[in-house]
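With one protein chain held back, the other chains of the complex are shown just where they sit.
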């Protein structure tokens, strides 16, 4: 009796949760489906759900007309480059904070996190001006630097929390064994922290990939990543639903896949440890 | 070669002075044990010698060379940590080889040394495992292996056995002692287990609050403790300390008598009391005796065949020649 009540409840939960889940996921599903329709089918009335002639032509056209690969490449460079640069700068900093803590460590960490909260629009013009002066406007280098800087606090923070879980005695053992600081970090700390470093990289690639304030405001044609490329559909071209969908699908697919691996890190990285 | 000298060494953490000025010499080849209650600064002292902490003042010399500001890697010492501190991502072989790789030794020599260390420590079958796949005792042997391949001037052990269960601890204790017999290298060993101290040490250093209370061989400390603290700390069960008329009668402020130096009889004796708890260990019996008028409890160690029980009225007779006398300042005098 009690058993059937709980199974019934499980059935009900399952139906409800799947219903809600699919509802939330529906816009993404719809976009993916539409990307395989012809333009006519995409705006058919009433809308067609699955019973249409599947086609790949939208993907071909998007690539052909707008040189999609270039935007994709820009996104890869900017997201990957900013994350790697950030990690290279953050690993030593996180090492210091985790293993040689001082009275000021906590303050420095909090201060770093607080720079993340600086509203971008408040410093838009200065950055814009600096970029013009340095010839960085619409350059990938410029964006790599800016995106690295806005994510650096999160990278330092995440690495710090992962490093703190590593017992300091192991690093001391390495020091006794004759490892220099560089060897200690390279041969002992980094391999031990690989899962943490990988998670950090994953989450920050996602954040950088989706960043849409600086990428929109600091790029034009040359260095524009996918965020800016998609934004260009906001004008009349957006009426071509199938092509918009194809472009969108290509822009979100890689990160959607990465994102599914990073659920846990999301909580750790974005709440700064305030929720455990 | 490993003669280690501490000359007026002090250590403060912020405003707290954990080690007041301290002088100590550890002779080459000696097995020295630091004992003392928790928090007395044993680990700190060891880490100062290792170079993992800076001294606040004073000088550390290793083989007559000033090593005060030499980084840990250059001091030629090896350390075995309480948590073993093995590199979890490396196989046992690579763990043991790590210090040699850091020293840029050539591969053939590394292999030779790793294999011979593995043989000494019975690790041959485990060389390709990760530390996570080993038992506590095996991990401890890997940690020791990693220390011996470097052929260091001295070994530093920080409570290496405290994570092991009792039986294993006895075994490892013997292994470390044997290792010392074979290598004849200086070893400094931190523990708060006075049985380890007594059985392993050539020389025991008793610490309290960063101050050396006494330095000496195990038997010296047992026979002639310098003061009340050492008397109470060395020996198990603890020495009975008695104040009052009984002490005054012997011209002392406090007298001390070890449980094994009191004779228990049914018939007449110097003192009398009631058995509280009787602990029968088989070989020995410990009596905790109350209502003696001397101290709260007097502990007595008798043979296993002595069969008093709770509530029995008994008589106690100390061996007069083995009574320790202490002055009001806590120091022992003859």
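Letters A and B mark the chains in the order given here, with residues in each chain numbered from 1 onward.
Methods note: a residue touches a chain if its C-beta (ideal position, glycine included) is under 8 Å from a C-beta of that chain, and two chains touch if they have at least 3 such contacts.
In this section, contacts and distances are computed from a predicted model.
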item	value
Identity of the absent chain, which is to be given by its UniProt protein name, from "FAD-dependent oxidoreductase", "Sarcosine oxidase subunit beta", "SCP2 domain-containing protein" or "ABC sorbitol/mannitol transporter, inner membrane subunit"	"ABC sorbitol/mannitol transporter, inner membrane subunit"
In the full complex, displayed partners of the excluded chain	A, B
Residue ranges of chain B at the interface with the undisplayed chain	51-54, 71
Chain A residues touching the omitted chain (full complex)	6, 9-10, 13-14, 16-18, 20-22, 24-25, 27-28, 30-31, 34, 43, 45-47, 89-90, 92-93, 95-97, 99-100, 102, 106, 108-110, 112-115, 117-130, 149, 152-153, 156, 168, 171-172, 181, 206, 209-210, 212-213, 216-217, 226-228, 230-231, 233-234, 238-239, 241, 244-245, 248, 251-252, 255-256, 258-260, 263, 266-267, 270-276
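As a working rule, only the chains that are shown with their structure count from here on.
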item	value
Chain centre separation in whole Å, for chain B relative to chain A (CA means)	54
Residue ranges of chain B touching chain A (in the complex, touch as defined)	50, 52, 71-73, 77-79, 81-83, 85-89, 98-99, 102-103, 146, 150
Chain A residues within the chain B interface of the complex	167, 169-170, 172-180, 183, 187-188, 191-192, 194
